[in-house]
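To start, the structure under review is shown below, and the notes come after it.
Omission of a single protein chain aside, the complex is shown with its protein chains in their original locations.
Let's turn to chain A:
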Amino acid sequence: MMSPRNLFITALLPLCLLFMSFYAKSTEFVVVVNKSNAINALSKREIIDIYMGRYLTFPDGETSKPLDLPAQSTLKNDFYLKLVNKDEQKINAYWARLLFSGRAKPPTPSTSVEDAINKIAASQFAIGYIPLSQVTDAVKVVYTFD
């Protein structure tokens, strides 16, 4: 006969740990642009349109150059899950579908968050996403995920 204590240890504890680990991994992202960019804020929809290749410009007509975090990184995966509720694989499939039709292009990959911040800071048209915790003054936050 299993005691309540044993039950907790054998069944509920791993579940609690698993839940806590997910919770701990969930990163809060912000979308940032070059400080000189006229845009101060973007809607989630505008971000989707830019990242999924619908528009190649910001809403004000300036060219936009979206940046991606490194492929197969938790951050990239989390971002897309938050943005369009799709994981990285699905996003990759989406781009693969569009590979031959030509016009839309996937965001330019960056090697790390720092690299992304640097590229944004360097380019007026760049737009990227970074964890909230790593925001610097070099970039301007235009959108924060709830």
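Just a few scattered comments:
We take it that a residue touches a chain if its C-beta (ideal position, glycine included) is under 8 Å from a C-beta of that chain, and two chains touch if they have at least 3 such contacts; residues count from 1.
By definition in this document, contacts and distances are computed from a predicted model.
One chain of the complex is hidden; its UniProt record names it "Sensor domain-containing diguanylate cyclase", one of "Transglutaminase-like domain-containing protein", "Sensor domain-containing diguanylate cyclase", "Aminomethyl transferase family protein" or "Cytochrome P450".
The omitted chain makes contact with just one of the residues A:V32, A:M52, A:L75 or A:I117: A:M52. Where chain A meets the omitted chain, the residues involved are 45, 48, 52-54, 83-86, 94, 97-98, 101-104.
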